[in-house]
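Apart from one protein chain that is not included, each protein chain of the complex appears where it belongs.
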Amino acid sequence: MQLLEQAQDGVRLTVSTPEEDIRAAAAANDSLILEFEAFRDGRGFSLAAVLRGQGYRGRLIAAGKVLPDQARHLRRCGFDAVELSPGANAAPWRRMDQVFSAAYQPSSGDDRLVWRQRHAAPEDAAALAARLNAQWADADAEDLLRAVLDPALDRKAAAISSFGAEAAVLLHLISRVQPDLPVIFLETGQHFFQTLAYRRELTERLGLTNVRDIAPDAAALTAADPRGDLWRSEPDACCAVRKVEPQARALTGFDTRITGRKRYQNSQRTDLKPFEAADNVLIVNPLAAWSADQIEDWLRDHQLPRHPLVEQGYPSIGCWPCTRAVEAGEDARDGRWAGQEKTECGIHGRVLTPTC
Amino acid sequence: MKLLTANRLNDGRVIYLGEADAVVETIDAARPLDADTAETALAQAQSRPAIFVNPYLIEVEGRSPTGRDRLKERIRSAGPTVGHSLDFAARLEAL
Partner (left out) sequence: MYRYDEFDAALVRERIAEFSDQVDRRSSGELTEDEFKPLRLMNGVYLQLHAYMARIAVPYGVMNSRQMRQLAHVARTYDKGYGHFTTRTNIQFNWPALQDLPAILTDLAEVEMHAIQTSGNCIRNVTTDVFAGVAADEIEDPRPWGEILRQWSTIHPEFSFLPRKFKIAVIGAAKDRAAIRTPAVGRQIVRGEDGQTAIRVFVGGGQGRLPHIAQEIASAVPGRSLLAYLTAILRAYNLLGRRDNIHKARIKILVAAIGIDAFSDEVERQFAILRQEDLRIPDEELARIRAYFTPPPFQALPATSPSYDAARRLNPEFARFTRSNLRDHKQAGYGAIIVSLKPIDGVPGDITADQMEVVADLAARFSFDEVRASYEQNLVLPHVRLEDAYAVWSRLREAGLATANADLATDIIACPGLDYCSLANARSIPVAQTLSRQLADADLQEKLGPVRINISGCINACGHHHVGHIGVLGVDRKGEEYYQITVGGSPDEQAALGEIVGRSLPADEVAPAIARALDRYLEVRNDGELFIDTVRRLGADPFRTAIYEPIDAAA
């Protein structure tokens, strides 16, 4: 649920307004502010529940005399946001909103209903992704990460990182939430040495304790790319043996993957949502909605070390054969497989089951 | 005369305002207040919510509650008159 610091514009009605007038106002407006006149006066909760029960899809905002301890009551009755009183501390609101991991009552937008959890077949990843997208639409990246790593969800999660130009942001967030989260680094054998140095430096700086270097299968590599020049003739096959297959192997047993992908990175990612599913694996992109500026700001504000190649004009960094610096006016990822049609290496496209 | 009384936040016990603004647990140690000092004392107690829960003034003669709520205040000062937590049994005489 959103916490709003400013007074909102829009139709504002007190909770003592008769129900039919509230319903009429909802029918005529796509957002409504319900003002609580006293925190003990719980009419607002029923009014919201009635509106949502009737299918109201507009924005419902709670305002007035409400306590942080009522955060989850508001959210679960159907409020999207609460207007905080001036100077109010947001921290107790967030805390009290998330105190309970499940509930006995159904409520709008929150499916952690105990009956369903007791009796449902294990939720498939697509349904879970849809539910989480709905539930966490407005959450910030760290909260998204925290939500998916919540033990109550019982997911087995791992992150994938290239330790590239922007990797530090996701890794920093991970270090804040769960520093022992498995982090998969694909040691393709064709990294810039600066990438390998950066991988060690960043891991140490952030206190990550479970970074795993995954190398290609030795026999498969010798067979497919004996001279190390497969990238020149068949870049897809090179990615396959050096990245895609090792990653599939490394992720066996994990039902949740955390990536640093963002919408702005290339035109194929513009629809990227925070939660997706593929082959019944939940894929989490906490930074999906971030802009390049937000990335820069975060790196600067938290004084995170940058990949050494960034200042040399490499905004996106992969293996050395297929990465070049970008020119002014190009997209950040235009230096990847430049001159080729390939824009993605394929590790995010499909989950392959390993052949061994 | 009046006394200031309340319940203490951390354990709920009956407390009175004593000498030098000390918090005391027995009515005998409470500080008698006249009309002026009573209002000040009440305001001061209300400004210390970490100790005083719902402070209020009671009417007394000496240390004996008078007024409409005298029985209630006597029981507050002496404890329950019956039962398993019978404290201050000797004080029943005063009631």
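First chain written, first letter: the chains are A and B, and each begins at residue 1.
Going forward, a contact is a pair of C-beta atoms (placed from the backbone, for glycine too) under 8 Å apart; a residue touches a chain by one contact, two chains touch by 3 or more.
Predicted model, so just to flag it, every value in this text is computed and none were measured.
Peer 1: Among the chains present in the display, which ones are touched by the chain that isn't there?
Peer 2: A, B
Peer 1: Which candidate, B:Ala20, B:Ala35 or B:Val82, sits in contact with the chain we can't see?
Peer 2: B:Val82
Peer 1: Of the residues in chain A, which ones touch the absent chain?
Peer 2: The list for chain A reads 16, 19, 38-43, 45-47, 49-50, 53-54, 67, 69-70, 72-77, 89, 92, 95-96, 99-107, 114-115, 117-119, 152.
Peer 1: In terms of residues, what is the contact footprint of the unshown chain on chain B?
Peer 2: Residues 7, 9-14, 49-50, 53-54, 67-72, 75-76, 79-85 of chain B touch the chain absent from view.
The rule is short, and it goes like this: only the chains that are shown with their structure count from here on.
Peer 1: Just curious, how far off is chain B from chain A if you go by their C-alpha centres, in Å?
Peer 2: 58
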